[in-house]
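What follows is an incomplete set of chains from the complex, kept in their original frame.
Chain naming follows the written order as A and B, and within any one chain the residues start at number 1.
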Amino acid sequence: NIFERKQEAKDPYLKLVQVSEETTDPETWGMNWPRQFDAYKRTADATRTKFGGSEAMPAQKLERDPWLKRMYDGYAFSIDYRDRRGHAYMLFDQEHTERVTKKPQPGACLHCHASILPLYRHVGSGDVMKGFEEVCAMPYQQAHDLKDDSGKPLVRHPVSCVDCHDPKNMELRVTRPGFLNGIRALKASQGIEDFDPNRDATRQEMRSYVCGQCHVEYYFKGDRKTLTYPWHKGLKVEEIEAYYDEAGYKDWTHAETGAPALKAQHPEFEMWNQGIHSRSGVACADCHMPYVRQGALKISDHWIRSPLVNDESISRACQPCHRYPEAEIRTRVDLIQERNHALLQRAASALMDQMDAVRSAKAGGATPADLAPVLELQRKAQWRIDFVSSENSMGFHAPQEAARILGEAIDFARQGQAKAVMLAATKP
Amino acid sequence: MRRSYPRLPSSLWVAALLVGIAAGVGFFTFGYAEGLSYFSKDPAACRNCHIMNESFDSWQKSGHHGAAACVDCHLPHGFVEKYLAKAENGYHHSRGFTFQDFHEPIRIKEKNAGILQENCVRCHGELVHDLVASASTRTGGVRCVHCHADVGHGPVR
């Protein structure tokens, strides 16, 4: 037994099969790296935590928090919006959401839900950026069903080994055009020209960048629906807002009130960036893919999931840095998340009150011109609420920042309410 | 300031070995893992178990690398206590190593944390005299590692 373990330590990278840029099937990679593959497959397992985890049938967020439905009124998210779950489901869940089955969506969606580089290369005739742009502009189903020259479908797997690893040497790398463009714009705004993470980032940075490929806020720019990460002025909530404002952008017009609304999507990377862990160099992978010892080997846990799933996951993710018992660590997260959750609900009530007031103002005869400043406040308020509520850590990734954002949201919503009340009262 | 260690009388040596190992998992396991050198004060003895590699590496990077070795901090320096602790820890270690059922990351046990504290004070007693002075009379005294968590193994975060 000890003998076996000593052996194991010696030969971790014995390759049984060749893998290449075209190998999107994780099973093939799994022959070389069975431990990582076995864990990877477990992203299909159900887990449960207080505010996170994943279930066999993901809960409808719209039912748990009915205010979401009203906040998204007139937008696809008001039809079907569920809890996230493990990576194994990403392609399936996108194919089956009513946001896709009931509304037209662009090929841009696929960027983060499939192992997609072969498709980009195919469409761009070898040029990934070109292919990316073309695919973004296609209708979803068309892009999804494209086949390679031998007639095999190009989109078949959720995120796979090749999306984060260089098949030559297993080094971490970033493959997603959206991220490459986004991080370049961000660094440029900080005075660093032509940043290329695959060349310029440290290994520790890469341990977050691979996740930042997808766990980010985005929008579809222009008629060609080019997937864009709005980081040109920075990653903070108001910096992104300033970018949208300057571009005169809105995601949709709020059906009930007419506000020019924005949708925030899973800004984990952005929020984490404002937190103390990021500042201390703690990467996504440190917590979501902690090292696990298998015999004499230490490997990264490829069952990517919430660190709070059980005591074991807490001990592996947090205890290398925090010398407290599992129960204590859980309580600490809980305190943060509960505070955040209560403040989020408070902000949501404020927003609902504002909408009620707008409704009364309209009934009282307020004109669109009268309402414009009120609706501008609604845009600001719900952008912030959404930024916190669609971020998936319930405040943990940056507790003070999330609370600050919610404080601002409350301010804008209630200011809007007061203004609308005034309107309702002054119109005869 | 560093002390030399009492030479090991063979009777105690055997007693410690028997207690530790018989209660542990058996001679082969322990022998293979170079368990015999476990009773030396050479840090390499601890590194015989790969599971101790991390502690070893981090100790090498710590400020005490030149000042104190594993046993200086982790074993009591009373004569008999030292070998009893070796026996008890030896039991935990070989048992843990063989069954692989210990908690990870490895965490110092309360009892051993007490030994550690005593060792800090053993070497730094003069410096911290005032701090320890009022600590001795009240329970829950301030532990050195509360602030100096990284003296033995470099930065912890």
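By definition in this document, a contact is a pair of C-beta atoms (placed from the backbone, for glycine too) under 8 Å apart; a residue touches a chain by one contact, two chains touch by 3 or more.
A quick note: this is a predicted structure, and the numbers were derived from the prediction, not measured.
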Whole assembly, copy number of each distinct chain: A x2, B x1
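In the analysis below, only the chains that are shown with their structure count from here on.
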Mean-CA-position distance for chain B and chain A (Å): 45
List of chain A residues in touch with chain B within their complex: 1-3, 5, 9, 280, 293, 296, 315-316, 319-323
Residues on chain B engaged by chain A in the complex (per definition of touch): 29, 32-33, 50, 97-98, 103-105, 107, 149, 156-157
